[in-house]
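Yeah, one chain of the complex is gone here, protein chain that is, but the others are all in their spots.
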Amino acid sequence: MLTLLRDLRNLRRSIALPAAASTGSLAIRHVDCGSCNGCEHELTLVSSPVVDMARYGLGIVASPRHADVLLVTGPVTTRMHAALLTA
Amino acid sequence: MNTHHGSGSAYGEGIAAALADGWRFASLHATTKDEGRMVRTLLSSKDGDLRIESVTAAPDSVPTIVDLCPAAGWDEREAHDLYGVGFDGHEPLRPLIDHDVALEQFATPVQGHDAYQVAVGPIHAGVIESGHFRFHVVGDLILHVDARLFYKHRGLERAAEGLALNDALGVVARSCSGCWASNAVAYAHACEGVLGLAAPPELARSRTILLELERVWNTLNDISAICAGVGLAAGTSRFAALVDDARRLNQRLTGHRFLFGSVAVGGSTLDVDASAISDARETLARIRSESSRAWKALLFNGSFIDRMPDIGIVDAATASTLGTVGTAARAAGVVEDLRTTSPRLAYDDFEVAVLRRQTGDVQARLEQRALELLPCLDILDRLLDGPVRPVASVRAEEGASIGVGRVESPRGATTCIVERDGDRVGRVRLRTGSYANWPAVAHAAAGNLLPDFPLINKSFELCYACVDR
Amino acid sequence: MTVLVISGLLGIAVGGLLCLHADSLAAGFITQTVGALALGAAGLSALVSGETWGASFTSELTPHAGIDGLTGVFLLTLALVACPALVFASSYVAKTRRGRLTGVLTAAFLLSLIGVLCARDALSFLFLWELMTLVPAAIILAGPATESARRTVFTYVAITHLGGAGTWIALLLLAHEGAIGNSTALSEGSSVQAVIAVAAIIGFGTKAGLMPMHVWLPRAHPIAPAPISALMSGVMVAVAAYGLVRVLVDWIGTAPSWIGATVLILGGLSALGGITYALFQNDLKRLLAYSTVEHLGIVALGLGACLLLRQHGADAWAAFALGAALLHTVNHSVFKALLFLGAGTFERATGGLELDRLGGLLRRMPWSGGAFLIGCLAIAGMPLLNGFTSEWLTLQALLHVPAYAGVWDGALGAVALAALAGTMALAVLCFVKVIGLVLLGPTRRTGVADAVEPPPAMRGALVALAGACFVLGTIPGLLFPLLVGLAPWPLTGDVPSRPGLDLPGTGTLPTVGLLVVVGGLGALLWIARGSRRAAPSPSWACGQRVESPLLWSSAGFTKPLRLVLEAVLRPEREIETTTLGGVVQHVSYEGRVPHLIDVHLYRPVSAGALVAASWARRLQSGRLGTYVGYLIALVVVLLVAVRVGAIG
Partner (left out) sequence: MTSQSASVAVTQIAGGLALSPLLIGVTQQAKARLQGRRGAGPLQPYRELRRLWGKSGVDVEGTTFVYRLAPVIVAAAMGAAILLVPIATGAPRLGVGQDALVLAGLLALSRLAVCIAAWDTSNGFALQGASRDLTLSVFVEAALVLSLAVAALVAGTTDLSGVIAGTAGGHLWTTPALALGGVAFALVIVAETGRQPVDNPDTHLELTMIYEGPVLEYAGRDQAYLQWALAARHWVVLVLAAQVFLPHPVGTWWQLALLPVSLGLLCIALAVTETVLAKMRILLVPRLIGVGAAVALLGIVTWLVETA
């Protein structure tokens, strides 16, 4: 496990991320309305060490009631239309 | 490829006889012809031979084959919902794509005083594609799961109809970016089958590189997802970073992180020069060493390993019955991999990686993935021995009205069937590894605990997008 | 005090007679209420002033009656339960022949309960004890006489009498040794002391519903009419606790520590077992009956701690433990009566008490529902209400067992402490389930949607009991020193008499301070939150509509616990998936939690006993005359036996 933590530390040092310009707090709720899955794969990586969206105070939350932003991906299929409106 | 056209009982008997001879179900779809609606069943043998059994709906139903091979269940439900074909003997024929129906029609009835339902999706917490699972539970115990997908049904197959063969590739392959290369190559193979084109070695090499590049990032992504499923943050972060490395490599080699635009019907335009090749070899070597180091760290983490065994079991018999494919089937002991029978691709002497304990549980699926990563990097290492140049297919035989392409995607066998309508697409059917495996996920979940379901689901790591199309 | 006692007894008797007539049925119940009130006042004055009334205890076999402090506590408890229950009954009991009979028998039941508490000699005690056992059986049989009710009554009478033999043996032996009212008559560690202790634990423990003698209780309590259930679960078990306290604390002198350990073990078993089986019930009254087993277990824990601490010379802490047990008896009676009366209200309003088929009653019946909610919070041991105060005291008492009682008894005390902590958490789980399924969420049955508030008398009784839960939770410190003072050994140092609980030498439970802080902070936060709210929206189900198949069931909520305790509880479950023609047709599920003590202890015994004693079936005749005849015959036989010297 220590090797893993060491690798992660080196990773953090090697990726020169710019410091966040202004940190705030924003809660995001993701709704997939018929994307090609690319958005989801990339969104998953956004919270990885490489991009680390958390440093901007961005977070994905568990309930639409907690969210400030609905992040809709895809062209909104007919079947997702009703569900999107509920959210 | 043999094509039989039977009517009524002859169709069923033909399939029964073929299945008895060791043929396996590969795909079933409905299509509209001048003579009426037709149903076509694709069967495959262990050696990669294919045959199609067709039957005309008279007037609007055909005999079911779900009693012969339950793997055809979803295909028949889809054919009914999209083409209105009835299947005699498939009772009850629950709707699959049709969402305008009451709950009682798609959900399996569960009797018992204490049982009730937990509905998850289509909108999930976290970043997950849209799909709905109706768990029949008592507390945390799952009795049965009804998966209701097709929330992302975009009608891509219908959209491809009438397009020129090469134009439709973009539409069909775009059904999913996680399996873009697999879908694109399967489609290209099907079209080339229709056109009577064969792949010269350079083309096979170029496409194999793409397929394996896709497999690398997907495998890393799957391991990362399983770490996330059990909340092992260190593992999730480590493998997520490696996924990003792999996708950046895709970008440098093909101009797109998901390899979009790197496959075409009847040839390849992929152009990679020597410096990019050496960069790729370097990156892949780094991914190899870093991922094996991280994997070893995972194996030594007791809390992580303890989560894996004995949950989400799909045994070999069930896997065969349900038509499970890919790593999920191999982890259960069904040693099948289309890479052993892919003459159009450059998998010389490919041998399937066989796991020591093929228990078909989450642990087996995870280990099978990790096991397959290294051969996959080996193949890339072998193939990336020089620049990749654009190349065209060569004409080899007469064209046909139906072409089939089958490719081993990161999630299992992906089958694409193209029926031509002149020089355009008449009907295209894409049946991906995810499509074949979803029934196994539902089966694996029953009898387990609700909080283990995300982990079971992630151990299959199926796409919704290429199922829904 | 004489005036109070006599007017009280008269009131109940006259009230009972008034019930004979349909027109004066309600008046009869009210008169009984006044009588119970007077006796409660007598009990309170005996407790507060420390005076006694009437005779003191005697080992003679001639009738004597009297009231002392301990009797006073239980008379007070009786009044706290009986007054609201009788007012409730005045509206609840229908003016039918059956109702009139219930009214009369209720008075008889009350008189027998009071009689047991006031009896000062062994024979009247035993006579009234038997009466107290049989009258509820008669009341149940006076109700709709179904086959299952008759069988239940048979179980009830059979088991309480089998166990009741213990009471007889204990009392008669005590009288024989001259130990009634004299704690120096028995020498420590003598065999007769051991026999008396075991007999008393079996006799009174059966009546109190201590595990494993409890099996009759969850069957009998629920089928009686609500006010009688309240009296049975609120008072009758308390009277059994009274018997235990009398014998084990007052009379048998210094008890060897195995007696205390036994009581502690039985208490822990009952507490944990009672609440665990309560959790898996799907019928509200049955659930409440199991929870009675739990709470008498908690009382026994306090009593066991008292005996152990006394044995090891920690007199002050022994007295605190006794006070804890007594306070918990009072508290339990109050909230259990509230919950049983509440259950009666709901049953009347909705026509059934199956937990999975109620729901949303807090909206339909705000007053009764609100009172029931407070009862549930109290029984779940929430701070600010009465349940927590006595459970806190019991925890303190158990915590101090290791501090004083040596290695073995100390370790036992620590285990009991853990058991009580677990019990309290299980009670939270159990009553969260009850609150949720009964009071909250959507209504789950058409009949429930039409429920309306009951008449004012019933509503008032519930609200009064809820108020009592609140008051007893705020000022337990005024009552507790009086209860501690009932310990028959001399005490050095006093428990300060202030609203909160303040035990010398350890932590405090400042009830008023907590009330002010939590209430004040809550009010502050409520105001700070303001009223800016968006329009209500449906609850979130991942983009799906919320439909009735998504509603949680009682078994579902407790399933995680059932899975965790699988090795202990041995639940039975069957999942069957039917596949036909390659398509899953349906799935069926069957799950049960068998009652282990029933299955492994009583069923074999009762099967054998039933075969051997087939004549006992005559007991099932269901006619009151048979019971009375049986009772009289029994008493006569025993009297003769005592005279001849065959017993005692």
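Going in written order, the chains are labelled A, B and C, and every chain counts its residues from 1.
Here, a contact is a pair of C-beta atoms (placed from the backbone, for glycine too) under 8 Å apart; a residue touches a chain by one contact, two chains touch by 3 or more.
Source: prediction; values computed, not measured.
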Missing chain: touched chains present in the view: A, B, C
Selected from C:Val3, C:Val452 or C:Leu525 as touching the chain missing from the view: C:Leu525
Absent-chain contact - pick from C:Gly422, C:Pro496 or C:Pro571: C:Gly422
Contact with the hidden chain (one of C:Leu296, C:Leu353, C:Ile435 or C:Val448): C:Ile435
Residue, one of C:Leu110, C:Ile196, C:Ala230 or C:Met382, that touches the chain absent here: C:Met382
Absent chain, residues of chain C that touch it: 360, 362-363, 373, 377, 380-384, 388, 392, 395-396, 399, 402-403, 406-407, 410-411, 414-415, 417-422, 424-426, 428-429, 432, 435-437, 439-442, 500, 505-510, 513-514, 516-519, 521-522, 525-526, 528-530, 532-542, 546, 550-552, 556-561, 563-564
Interface residues of chain A (partner: the chain not displayed): 1, 4-5, 7-9, 11-12, 17, 20, 23-27, 48-49, 52, 54-57, 60-63, 65-66, 68
Where the missing chain touches chain B, by residue: 118-120, 124-126, 139-140, 227-234, 236-238, 241, 301, 303-304, 306-307, 449-454
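Please note the rule applied: only the chains that are shown with their structure count from here on.
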B-C compared against A-C, more contacting pairs: B-C
Rounded Å distance between chain A and chain B, as computed from the means of their C-alpha atoms: 26
Inter-centroid spacing, chain C versus chain B (mean Cα positions, whole Å): 62
Whole-Å separation of chain centres (CA-atom averages), chain A against chain C: 55
Residue numbers of chain B (touch at least two other chains): 122-123
Chain A, residues touching no fewer than two other chains: 63-64, 83-84, 86-87
List of chain A residues in touch with chain B within their complex: 1, 3-5, 7-8, 11, 30-38, 40-45, 47-50, 60-64, 74-75, 77, 79-80, 83-84, 86-87
Chain C residues within the chain A interface of the complex: 538, 540, 542-544
Chain B residues within the chain A interface of the complex: 99, 122-123, 125-130, 150-154, 174-178, 221, 225, 234-238, 240-241, 243-244, 247, 257-258, 290, 293-294, 296-298, 300-301, 463-466, 468
